[in-house]
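Removed from the display is one protein chain of the complex; every other protein chain stays in position.
Here the chain labels run A and B in written order, and each chain numbers its own residues starting at 1.
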Amino acid sequence: MSNYRIQGATGEWEVVIGLEVHAQVTSQSKLFSGAATAFGAEPNTQVSLVDAAMPGMLPVPNRECIRQAVRTGMAINAQINKWSRFDRKNYFYADLPQGYQISQLYHPLVGEGTIEVILDEKDPEGSTKTIGIERIHVEQDAGKLMHDQHPTMSYVDLNRSGVALMEIVSRPDMRSPAEAGAYLAKLRQILRYVGSCDGNMDQGSMRADVNVSVRRPGEPFGTRTETKNVNSVRFVMAVVESEARRQVGVIEDGGQVVQETRLYDPDKNETRSMRSKEDAHDYRYFPDPDLLPLELDDAFLEECRASLPELPDAKRHRYETALGLSPYDAAQLTLEVETFQQFEEMLDAVVKASGKAERDLAKRVANWLLSERAGVLKGIDQGAAHPKNTVAANVALIVAANDGVISGSKAKEIFAAYLTSDIDLAAEIEANKQTSDTGAIEAAIAKILADNADKVAEFKAGKEALFGFFVGQTMKAMQGKANPQVVNELLRKALA
Amino acid sequence: MSVDTATVAKIAALARIKLSEAELAAMVPELNGILAWVEQLGEVDVTGVEPMTAVIENHLRLRDDVINADPLTGGDNRDGVLANAPVAEHGFFGVPKVIE
Partner (left out) sequence: MMSANLTELGVAAIRDGVAKGEFTAVEVAEAFNANVAAASALNAFIVATPEKALEAAKATDAKRAAGQPLGKMGGVPIGMKDLFATKGVQTTAASHILEGFTPQYESTVSQKLWDAGAGMLGKLNLDQFAMGSSNETSYFGNVISPWRRNDGGNAALAPGGSSGGSSAAVAARLAPAATGTDTGGSIRQPAAFVGISGIKPTYGRCSRWGIVAFASSLDQAGPMARDVRDCAIMLEAMAGFDPKDATSLNLPVPEWEAGLNGDLRGKKVGIPREYRMDGMDADVAASWDRGIEWLKDAGAEIVDISLPHTKYALPAYYIIAPAEASSNLARYDGVRYGLRDLPDGAGLQDMYAATRAAGFGAEVKRRILIGTYVLSAGFYDAYYTQAQKVRTLIAQDFKNAFTQCDVILAPTAPTAAFGLGEKSDDPLSMYLNDVFAVPASLAGLPAMSVPAGLNREGLPLGLQIVGKPFDEQGVLNAGLAIEARAQFSAKPEKWW
């Protein structure tokens, strides 16, 4: 349970949050027409006669959009409704050519499901919470209005009109900004794993309507407001916080929260009432008579299920148990699709190159990706996008380090040099090959112990920490090319 | 259920049809006549009856996800889409300025 409370003048308040997330379904063409969905096209070039609602135009649903919504439902363990319907939501606005949005009210495609979130992503072993999903339905996106291109007119671009959206409606199960943020992040992660939405929040591919109310702990729900179109995890958290504080202020000042639609202003970090949408909402939903009920057969559902990838929770669990990674590393590696894909690709290549078992290599690859290489890339202008940051280069260095050919820190050095200069990677590895020649190392050790007799005495008297000093001196004498493990062993013997 | 002037005015506003006072006054008895007549449907016992969904046995077909598969229902048709627009500028439809 969350202990998040708003401290008001009259005491503590609990915040109650539900999210309605609109996620653009990944598809080539629109939900009911063959026009393209690509982002950033010239205005009204991706508009069919259907999307412009010309007289006599009719909708025909896109199978891929239905399939992606079903797969998403399966990924959150939701009930898939084999019989659903499209309804019309009627209202007038310039971005809505038909005068209605085709949506699903009465019989949504996907019923109840759940998502488990980790409340603190830095502490993957910490507490988790299950957030209920009420439904997922499929609907049309609206077009776009531009207000600042003409002094007296708004311009209408219908490129987005008719693009497929999934509306994912949560239960009012969240109790803090952190929970709301964790939920949205987890949802995005799942959608990206499934491939049903690209999750690009800055392009509007995912946006959340944030329902917030406050109450005294233990009391019934208060009146909620809905803040529309919030387009980042950070903003969702900010909306919850600022809107909850505003509501507490209203109530404590003797007022009442009005059920209304609000808009978030990130510059001022506050929400404001949306007057223009306050049109005595009466959407007159009814089943779209242009479309028959949507009936899905078992073969369709079976294909949807079979095509689901390994999902985030399962993958994280497998990384911990089968690969022996720490919960923290497993969580980090599975956060983004690109990260786990790189990890698995590299691990696979390293396994092939070294002939060793995955489990014996996973930790090495994980360290390389999450810390060693990450450190190098941080200092590079292009970061991970550097053209020489190839799987092959990474694998060569990981294998060399893992086989003891070079040390881990040497691998890091070489990688940095490789990215920023013209050196040949294989030659550089060869040149920095570390030695396991015990004779040379023993000679170096003998000299160091002789030169530092006082420290040897201290060590033998119990100052264990000096061991690191001897290792460092030996490595230095060997110009960094000695195998640290061998150095360790020989030093222990010599100091015994 | 019968409607009064205020209700008809509300419905007309919802339907975005501006009615003059005279039109409004004339519409009230007309709508009431029609509504009173359709209300005989209330007599019908519909216990256990499902509302009609598909009048002729048929299944909803889903189309393949292909861009511009049929040019009649595809994009890349800006001129066609804007051809009849009362106001079109720079590839956009123009409407009176909206304040959100």
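Details
Criterion: contacts are C-beta pairs under 8 Å (C-beta built on N, C-alpha and C of every residue); 3 or more make two chains touch, one makes a residue touch a chain.
Computed from a predicted structure; not experimentally measured.
In the complete complex, the hidden chain is touched by one of A:36, A:57 or A:208, namely A:57.
What chain A contributes to its contact with the hidden chain is residues 49, 52-61, 88, 90, 92-94, 97-100, 154, 156, 279, 282, 284-286, 288-292.
Panel shows chain B; residues 1, 3, 7-8, 11-19, 27, 30-31, 33-35, 37-44, 46, 49-52, 54-58, 60-61, 63, 70, 72-73, 77, 80-81, 83-87, 93, 95-99 of it touch the chain omitted from the view.
Quick note on the criterion: only the chains that are shown with their structure count from here on.
A separation of 40 Å divides the Cα centre of chain A from that of chain B. Across the interface of their complex, chain B is touched by residues 27-29, 33-36, 42-52, 54, 57, 60-66, 85, 92, 94, 145-147, 149-158, 263, 274, 276, 280, 282, 284, 287, 291-295 of chain A. Chain B meets chain A in the complex at residues 10, 14, 16, 53-54, 58-70, 72-78, 80-82, 87, 89-100.
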